[in-house]
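So that we are looking at the same thing, I have put the structure below in structure tokens.
Every protein chain except one is present and positioned as in the full complex.
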Amino acid sequence: MTLILKNLNRIINNQWIIRDLSFEVLNGECLALLGPSGCGKSSTLRLIAGLDKPTGGSIYIDQLDITSISASDRKIGMVFQSYALYPHLSVLKNLTLGLKARKLPDSEQKNKVWSVLSIMQLEDFAERKPSELSGGQRQRVALARALLREPNVYLLDEPMSNLDAQLREELRPELRRLILSGGQPVVYVTHDQEEAMAMASRIAVLNNGSLEQIGTPKELYSKPLSLFVAKFIGRPQINILNNQSNEIVAIRPEDINLQEGGINCKLVHQEWLGKNQLWQLQSDYGLIRMLNESDIDVPENITIGWQSTKEHHFSLKTGKRIN
Amino acid sequence: MIIKKLKLIIIFTLLCFSSIVIGLTDTNKPIEINALMPAPFADSTERLVEQFNQENKGKIHLTVTRGPRETESVSDMAISSMILGNSPIDILLIDVTWLPKYAATGWISPLDEWVNDEDIKSIISGARQGNSYKNREFRWPLVADIGLLYWRKDLMQEPPKTPDALIKISKKLQNEGLVKYGYVWQGRQYEGLSCVYLEVLKGFGGDWLDNSNQFRLDEKSSIKATNWLRELITSEVSPKAVTNFSEPEALQIFETGDSAFMRNWPYAWAELQKPTSSVKDKVGVTTMVADTNQTPTATLGSWGFSILKNSNNKDAAWKAISYLTSEQAQKELFLKYGYTPTKAKLFNDIEMLEMSPILPELEKALQISEPRPKTPIYAQLSDVLQRELSAVLTGQKDPQKAMISAQVSSENILKSAGELRS
Partner (left out) sequence: MIFLFAPAALFLILVFVLPLIRYCWISVHALSVITNLEMIPNYGANWIRLYNDQRFWQDSFQTIRFTVTSVSLEILFAIAIALLLDQRWRGRGVVRALTILPWALPTTVMALGWRWIFNTPHGPIEQIISLLGFESINILSNPNIAWIATVIGDVWKTTPFIALILLAGLQSIPNDLYEAFRLEGGSSRQALFNITIPLLKQYLLIGILFRTAQAFGVFDLIQIMTGGGPASSTESLALYAYLNAMRFLDFGYSATIMLGSFILLVFSCLLAWLIFNQIKKIQL
């Protein structure tokens, strides 16, 4: 199964929310929608789910145009940021409600729910209310509900944002395994580039409702097509050099080396990152971030340089990549 | 800090001292008295009160508390204030039916000190009733109110004298299509229904609570009276809706010319003479119908002033009362507001007779007027009667059954009252 968006638009009050958005998500592929808040990633998700109507463009699942099909008939499995669990119902009833609404026979309801509960290792919590569950457990219930929908497409809207950092990293592989096991296309919305890279095989970076770049994490990192993408992908953030020319030159902190006879700098700030350390340096090119091995001592005179092939050049006017 | 405090103390002491001095020197402050009246009365006496205060400047100052419009709400207000004991009110304008209640509880003071036989004789006979409790005067009348039969001069030569005639004329006019209804009156379950019933009851030769303290509600005449009221509705002489009519609803229908007769109080006459009335100059006033051999009766409803027991300025209060009820004041109130006077002399006043052609009819009605039972438990008795009558009028109960049950209930109320007292 393939999810295809073709020239999707959404305009509210004369404002572009989504602008000419097209991409494909293949069978068993996880595509991350990445961007700052308000960039249109959640709006895109809602359009795919059918919760909002596009102003123009179409959405296909395989050959089928689903643009005018109602949300309840699209067979979409969605995990909401808030998980949207029914607070007045136990886990069991939370999962049964949808099957009941779709009027599945009682015995089938029971079988399906219990098998999903066992997959999710939630059997012991079947009688609990959502308020009596931990964040991770809630996420699993939300996911279980999506699984029970037996969907054509999975949509996940920042499913990790309500969890603490440690738990997030722990859960990533498990979540990835579960959502990809069925072989459906998955769209995963996040504002965290690290999470996007960890979860998705491809990332679509959105800015102001438009697609900036779509590609594998590696492509986005090594060859950002716009300044926006360059700044958004990679931590610590890429350096933009103050070189007074008619194009923007950017260099990643990890591509900078100590080099004799290079650019003279003064250390402003030093940050320990564990294996690495980050230096903030004052130079003629402005403030420069540099990543070093943590066992390097700060020399008396700091002079730096880099390979020119590592430079990224962007148009001053459009911010698009030049080299 | 200390200086500041000292300053405050000095200022405070000075203030106290000066107020004492002012208090001492101000011994000529007028006596303050307060009267509670229902809103309409407070409004109509406003000029008289002003005049009284002018004439007694420096001696007495009367303030009127404008009570609610609805009479029973005034009663509620007065009672709430009197229960608390130290009421700020000196004078209370009260309805005729409240008097025994207030006198029995000792809330109002007897007027023996100020009223003599001569004074009583100055009042027209009908209005002499309803002012006393246990042979002592407790109230001085301001306005008389009597139940009247309004009839359409343009539709008939003479008003009917008997209940049968009223129905006959009504039906004839209704059949001719001249009026929609024959007779409108007050059939709502409230005090007005008791007033209506008392007139009909006496008209059929019956009585409610007779002079020997016996109820006579289950007698033939009472049942006949009840039957007649019911017949008014079943024969469609009166609209079905009459069972929720109070005075305004009856007046509204009569005013538009939809009815041949109306039972109402004297105030309605002035209303019917207004330019907006469709029956202006077409209305006559007479006394209620009565069976052949029986004299007609008008229920007495009157308002008068009482002095509260706790008042500290009873003499001043009486002075205000006698001013507000004087012949001159009553004349003014009649000419301006149509208030039926209580002073006998005024019924022969040429100016007043010229002004109002119904004055002789009012006098006649007053002479045959009857008060409702004079007992502290009147409200209970009236309530029982209203309930039973309302049940009859709305077709819930058979007249005979209803009157028997009214009789039994009334006797029980009186019995339990008597038992408690002994």
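Annotations
Order of writing sets the labels: A and B. Residues in every chain begin at 1.
Throughout what follows, a residue touches a chain if its C-beta (ideal position, glycine included) is under 8 Å from a C-beta of that chain, and two chains touch if they have at least 3 such contacts.
Here the structure is a predicted model, which means the values were calculated and not measured.
Only one of B:E46, B:D76 or B:D112 touches the chain withheld from this view, namely B:D76.
Interface note for the absent chain: among A:I12, A:A71, A:V268 or A:V298, the touching residue is A:A71. Check B:Q189, B:T226, B:N264 or B:S369 against the missing chain and you find that the one touching it is B:Q189.
The set of subunit B residues touching the chain not shown comprises 72, 75-76, 79, 83, 101, 104-106, 187-190, 239-244, 249, 252-253, 376-377, 379-380, 383, 386-387, 390-391, 393-394, 396-397, 417, 420-421. Where subunit A meets the omitted chain, the residues involved are 49-51, 71-74, 76-78, 80, 82, 84, 86-89, 93, 97-98, 101-102, 145, 149.
As a working rule, only the chains that are shown with their structure count from here on.
Between subunit A and subunit B, the centres computed from C-alpha atoms are 86 Å apart.
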